[in-house]
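Sharing a structure, written as structure tokens. Questions coming.
All protein chains but one are shown at their positions in the complex.
First chain written, first letter: the chains are A, B and C, and each begins at residue 1.
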Amino acid sequence: MTPALRVDGLGKIYGPGTTADVAGTGPGFNRVVSPTSGGIVAAWDVSFEVGPGEALGVIGESGSGKSTVMRCICGDEEPTTGSIRLASVDGGGTDLRTLSPARRRALRVDRLAVVYQDPAEGLDLRLSAGGNVAERLTAAGWRNFGRIRERASELMLRTDVPLDRMDDPVREFSGGMRQRVQLAKALANNPPVVLLDEPTTGLDASVAASVLDLIRDLLEELGVAAVVVSHDFAVIEMLTQRVVVMHHGRIVEAGLTDQLLEDPQHPYSQRLVGAARG
Amino acid sequence: MGYVAARGGTEAIAAAEELVRRSRLNADASWLELDQLTERLRYLNDRVMGEGGLWAPQLAARAIRQAEGDVIEAAHLLRAHRSTLPRLCELIPADADELRPLRRIVPAFREVPGPQLLGRTLDYTGRLLDLGDEDQARAAAAAATAAAARHPEDDPAENAGATEPPFPERLLDVLRRTDLAVDRRRDDDPEPTDISQVAVRPGIGRSAVLSVMARAETGALVNLWYRNILGPDNHLHEVTLGEVRHGELPIRVRHPRTGNPVLLGHLRATEVEAIEDLDGADEDRTRFDVGYGLVAGHNERKAIAMANLDIALHRDHSDSGLEQSVLMTTDGLDASGFLEHLKLPHYVTFRSMIERKQAMRTDRARNERKGRRHHPAPVVTPAAEQAAVPAGEVTP
Amino acid sequence: MSAAIDAIRLASTARLQGSASTVVFRVLLEALARPGRPLELPELAMDPRLPNALLLPLALADLGTSFWVHGLYDERERKLAADVVREATGARLAAPNVATFVVCLDGDPSVPSRVRIGSELAPEAGVKMAVQVENFATGAPISITGPGIAEAFITTVGLDRAFLKALRNRNQPPVGIDTWVFDRHHRVLALPRSTRIGVVDDVAREGVN
Partner (left out) sequence: MTLLDPTISPVALLAADTSSRELLDEFSKREIRRAVLTAVAVPGYQVPFASREMPVARGWGSGGLQITLALVGPEDTVKVIDQGEDAGVNAANLRRLIADTTGVDTTTVAGEATIVQTRHRVPEDALGDDQILVLQVPVPEPLRGVERDMTELRRMHAEGDYARMWVSLYEDLVRNGVITQTTGYPCLVGGRYVMATTPIPRWDIPKLHRSAHLSLFGAGREKRIYAVPPHTDVEPLTFDDVPFEVERTEGASCHRCGAGSPDSGVESFLVELPGTEGGRWVCSDTDWCNRRLSSGMVAR
């Protein structure tokens, strides 16, 4: 079966560096900055697949490269090397990097949605909650006001946003509520793949827990393929079946989430798990 | 058929024009001669030429007189006149190193290559309103004019630089030699964009941006500079001036058949090089960077603002909207023309606006709004919605 | 030398000034606004040895623009035409992939793929192309539809299938080529990039129309 999302050999180097600078960086050297050029090897040789209905966790500390990977997949940043394929684009036969910027952006409408840590990145805070959803729907060609209202209401209900707040500007919303609206917007056109970047980081513990519950239910119910990027094993444990551990820009371990939590192999994974369990 | 005058408007306009014409001629004063403007209101004349984008001292004087001193109106007259003239050839880009200075100061250094040449400037004269006797002033002016005519070589303004080498080395040349300043002179833009021939928009080359500033309304450019120093935008910090020059610049064209350069004449210009101390996280702090300003006529304020904005634009990589502000909002004719159009009749648009106000007061609109606030739980069939928008395969 | 003087003499007949350039422009505009409809060109003083396709740059080019003349079979004619346009307008001769105007004297189907078509960000960079043909009554039948056309119709424009297909492939509005076709009977018609060209046998095969 074609994976919903497939990433092969993804790499991203910032600064003056070239691929030659990869040598001397990574977990083995405990650094991401090239000793020769000063180029930053934020991510290198990152490969994984996510099947339909599956959720993959990407875990690591800040600076491990996990967010870079996510931004490269969704097109916010251009990777230095590697390929990204979606089953919904040419049956996985086309590397998204070969698409024009316009085509790449258009994928965000209904193929590849992103939920950012900061709702301001994924939402227009000046617009109403319904308006934010409407933006996705109109981008996908919806032109019936009543149906847009219905679909937006349905999504509000589904993401636990009170319907009587649907027409209020999002900037008047609390952090947790904004994150729910962001989920509603991301799911508006039933995208087959969703990327979630630290979706509950920064929220109060009780709010975070309810948003996590919501995300878990949605992922199960909608059968989308998800990539969940987080520094928090609790989040990964709750949402994902498989996980990759990133350290200094490289994947150091991959496996089933419960097994990896039970019996981490790589010292770095052990440290992360230890910290989470501690 | 001939010309058909529509009743009302034409007569009213003709009457307004006649009033303007009469008051222009019929002032209780002697006729204003063009040389009074070119020689005694020098800054004004220069400013109109700069903002009008046309070096033509006599025409500028006519424009100022016709506009009764309204600078933007005078610049408009010059530019509209230029629109009627065919464009017969392109100038060879002038070499600023050939500028023969009438004034040259280098605030950044005490001892500089070449002279500090104060020249003719208002900078150091006390701002005391001269309340002297008019007859004495008139006599003094006549005497000075006569003396200058007898001994032109004594004129301190015209010959300030006569004893010095004509083209003093730039401070920046020294800084570049010692690797203290980056070189932002470029040769990848050999044919500067003529902004009278293209519509500028963000992303256009540096030569076009510089041209826009050179033709900008002086007050607008000074304000944009100050706004970015003190205002909320904050894109600028103060530069150190490496070079402020005012002088004569030779202008050449290529002969249409032979291709040889031919000297057309000289125009006066003000040139400024501004030294910027870089402090951005991603910038090279070991060297200075440079901003450049060059405007027609003697207008140091505008040239300095231009040089400082030039380096600010370079530093923010066109990310901030400053470029759009410079390109789109500093032209005096554009801004004042759009502002003045508000005086035209707008009753068609206003009627349409009233109609919408009334539409919002209908019961239907009220009900719609009320309905929105307490939206009932939707009856939805998600499957049907999905069918409404086919999500086909993307095939590149 | 004599060739140069010949060009200067011919250019003096081809220099469209004042109302001459206006009336030619108006015909070119009218043709473009109503694609596929042949219009009569105005009477001009232009030497009959010069092909009418030159009228496109002669009416619209100037110092700030560039042009290219394509003609495979008669290098002298091509050279002379280029000299006349340059002499009569001041425009620069340029490579086909950068020229503002392209004149194709022979309907060579390789031409559409060699000229610039602009981009989504700058559709205005699409070339304005003039093609000289013998007679509109000949050539491959096409169906045309799009802005300026009230109802789709089938016509011939004096161009063969290969050229029309090449043109169709390059026209992906908003990018593409705006084409004026001139025949030997003092007529012009236009196919702007917005016109959808169906080469009739293809249309029939696809079962459309």
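Here is the rule we use: a contact is a pair of C-beta atoms (placed from the backbone, for glycine too) under 8 Å apart; a residue touches a chain by one contact, two chains touch by 3 or more.
From a predicted model like this one, the values you see are computed outputs, not experimental measurements.
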item: Touch partners, limited to displayed chains, of the chain removed from view; value: A, B, C
item: Candidates B:42, B:65 or B:82 - the one touching the absent chain; value: B:82
item: Full-complex contact with the absent chain, from C:44, C:88 or C:157; value: C:88
item: Candidate in contact with the missing chain, chosen from B:203, B:231 or B:261; value: B:203
item: Those residues of chain B which, in the complete complex, touch the missing chain; value: 1-10, 12-13, 76, 79-80, 82-89, 196-199, 201-203, 256-257, 318, 321, 324, 328, 333-334, 336-341, 344-349, 351-356, 358-360, 362, 364-369, 372
item: Positions on chain A contacted by the hidden chain, ascending; value: 102, 105-106, 124, 127-128, 130-131, 134-136, 138-139, 143-148, 167
item: On chain C, residues whose C-beta touches the chain left out of the figure; value: 5, 8-9, 11-12, 15, 17-19, 21-23, 25-26, 28-29, 32-34, 59-65, 86-90, 100, 119-121, 123-124, 126, 128, 146-150, 173-174, 176, 178, 192-194
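Keep in mind that, in the parts below, only the chains that are shown with their structure count from here on.
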item: Chain nearest the global centroid, as defined over all protein CA atoms shown; value: B
item: Chain A and chain C: spacing of chain centres that average the CA atoms, whole Å; value: 52
item: Numbers and ranges of chain C residues touching at least 2 other chains; value: none
item: Junction residues of chain A - those touching two or more other chains; value: none
item: Chain C residues touching chain B - in the complex, by the definition given at the top; value: 63-64
item: Chain B to chain C touching residues, read off their complex; value: 87, 89-90, 197
